[in-house]
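Notes follow the structure.
Every protein chain but one is kept in place in this view of the complex.
Each chain gets a letter, A and B, in the order it is written, and its residues are counted from 1.
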Amino acid sequence: MLTIKNLQASIDGQEILKGLNLTINPGEVHAIMGPNGSGKSTLASVLAGREEYEVTGGEVDFDGKDLLDLEPDERAGEGLFLAFQYPVEIPGVSMTNFLRTSVNSVREYREQEALTAGQFLKLMKEKQQIVELDSNLTKRSVNEGFSGGEKKRNEIFQMAMLEPKLAILDETDSGLDIDALRIVSNAVNKLRSPERSFLVITHYQRLLDHIVPDFVHVLYKGRIVKSGGKELALELEEKGYDWIKEEVAA
Amino acid sequence: MAEDQTLQVEELSPDEKIIQEFTEKKYEYGWVTEIETDKAPKGLNEDIIRLISSKKNEPEWLLEWRLKAFEIWQKMEEPDWAHVDYPPIDYQDIYYYAAPKKKPQYESLDEVDPELIKTFEKLGIPLQEQKMLAGVAVDAVIDSVSVKTTYKEKLAELGIIFMSFSEAVHEYPELIKKYIGSVVPRTDNYFAALNSAVFTDGSFVYIPKGVRCPMELSTYFRINEQNTGQFERTLIVAEEGSYVSYLEGCTAPMRDENQLHAAVVELIAEKDSEIKYSTVQNWYPGNPETGAGGIYNFVTKRGICRGDNSKISWTQVETGSAITWKYPSVILKGNNSEGEFYSVAVTNGRQQADTGTKMVHMGKNTKSLIVSKGISAGKSNNSYRGLVKVMNGAENARNFSQCDSLLIGDQCGAHTFPYIEVGNPTGMVEHEATTSKIGEDQIFYCLQRGLDEEKAVSMIVNGYAREVLNQLPMEFAVEAQKLLSISLEGSVG
Partner (left out) sequence: MSNSTLNTSKEELLKSFRKNLNGKALVPSVREQAQAALEKLEIPNRRMEDWKYTSLESLQKKNFVTPSPSEISDVDPFKIEGLVSDVLVFVNGVYKEELSSLGLNEGNLHLVPFHHVKGESLEVLNKYFGKLVASENNLFSAINTAYADQGLLIYVPKGKIAEHPVQIVHISTPEGNDIALQHRNLLVVEDNASAKVVESFYTIGEGSTLRNNLHEVTVGANAQLEYIKLQLEGSEASQIDHTEVHQGRDSKASVFTITMGGDLVRNNLIFRLNDQNTETHLMGTYLLNGRQHVDNFTQVNHQEPNCFSNELYKGILDEKSTGAFTGRINVFRDAQKTNAYQSNRNILLTKTANIFTKPQLEIYADDVKCSHGATTGQLDKEAMFYLKARGLSEDKARKLMIHAFTLEVIENISLEPVQEYLEQLVSDRY
């Protein structure tokens, strides 16, 4: 589904990703871990198409399409979803209005019929339950005045609404207390399916207790330096990253 | 909330419409209606004023009033302090009177020129009976003459007068005589003096003591004829304890020449009464690339809270006009009276807007609130200009002003010129202003959720203006949102 070959990217002239390779097949959950500054969030931003990042080399194939050639909204239409580390507040724009525009834009891209108001509301009610999101939140402005946990749940709720092929969770666990973490993880697990893949970016192993990955990769200095199964995450938790750094240096 | 499903359905459908219609863009009201008109010759002199007055069968006192205004106007100079720039206007090259040739008063819709009905249909004015059930009474003014006032009889039962200004001059001369020029005197400014000399029609509203007007009253203005000026007057009187919500909408065809619109609006709120006045202004803004054509919108709007505990609230959504020069104001004379001004002004292309308000606190415990949201795009300039004045006797006056500007693109300008004059130590005046551009992170967030850039901008801008749009009656809020999106077409990327 997603094939990244030798991806290189920089911001403000500083190279962050230095030849990253990764393949994700349908239904797989991949976790990317790594110390601060290793390039985790850069990877998420480049895949979603943030303008400030310049791709200097490599290629990304997303279900047969050249991902890097697409605009951010086209990538969303193709089924790539990024759960933001810091969801943006948009004052005055109601969640309902925002999501309805979003869902129908994506449907239009996929050449599906737009949802009527009634269909949309039904869908929204259904998906809200997955993330245990208070229905009042959808009447508020996008992310405005949401608590940290509400923002993250809201991201997962939007993921459920947009039904992506690939969801990238960018440090979705950071700043969450244990209850919120449980709710978010449960929601993600409910959304797992044989067609849908996940790329979970995290600094901490504890999220992976809840969202159990098929593969764990360690990102260090812009490259994946080690890959393994879910047990790799435990090993990292126990031993930290130093031994990886030493291995790379050796 | 158990009933939230139905509520939200209602909330949603407008947005849906907006998004659909967003793709249509451009100035969609810019057709010319083929109607025969009755025009006076171009130019301005005493004879023209006499002609206008006689065409309308006016009483002698009104003719005298006009002639005096003309005399005053001739001695005045066109103001040049606003942050706008336009070539000199040749006041002798304008038609001061143009009316649809058919008899301007109609007994029923059947008599109205079918072309006119089509015009109103295109404008989306609910002239038809079934639409009237929506609860809006409409007076339509085309090229300065009122063509139809709906719902008149029903309102009459409550003692409410809602008719064209010309009719009112005949039917209620004592009221007109009492109030005309009482809030905006002929000497007030250049354009008010001009209007006083040549105004051709407008609306008159009178709400008797203790009556709450049960429906929105609305006037649609349209300039149709080439080279015509439109000079209408609106006068609203709310007697003690009454309430009225009034709305005006404006459109004009696309023309290569500039057209002048110089209106005067006077509001009088007596004790315990409230007037809510909303405007959705969408005059033709001119060609976005060349700047050719477009309406010069030079308007004087002022209300007076004469009685204690009275309230006047102005809400305006200004998206059209090549040049906008208007400052809807409130004189807070009665104790505990309140003035509000909510404004969204969008400029794009080569539009120039200089708009704001004046709040003059005279009475004790008077309050005013100003919320202004300016949005500039293209090569336009958008200025907020406002005055908050606390007179010496205005004990405990309160004002809060929030003036925000949003810039889209780096070829436009956004300016804020508040004037604050305080002569009483118990007065508390606060002004805040910010200028910013649309956040790139907000746009990216929307893009990631599949919205294209134009949709994203439209959505963010509508959110930004929400506080003001919320003040509009529901159906007009829909129109206003749509207008914001259309006005900003082509401003990104």
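We take it that a contact is a pair of C-beta atoms (placed from the backbone, for glycine too) under 8 Å apart; a residue touches a chain by one contact, two chains touch by 3 or more.
Small disclaimer: the values here were computed from a predicted structure and weren't measured.
Here the chain not displayed is in touch, across the complete complex, with B. Within the complete assembly, B:410 is the residue of B:60, B:85 or B:410 that touches the hidden chain.
For chain B, the list of residues touching the undisplayed chain reads 81, 83, 390, 392, 405, 407-437.
Assume only the chains that are shown with their structure count from here on.
Residues of chain A that touch chain B in their complex: 48-51, 71-73, 75-77, 81-82, 84, 87-94, 96-106, 109, 117-118, 120-121, 125, 135-136, 139, 141-142, 158, 162.
Residues 1, 4-5, 8-9, 11-13, 15-16, 19, 439-442, 444-453, 455, 459-460, 462-467 of chain B are the ones touching chain A in the complex.
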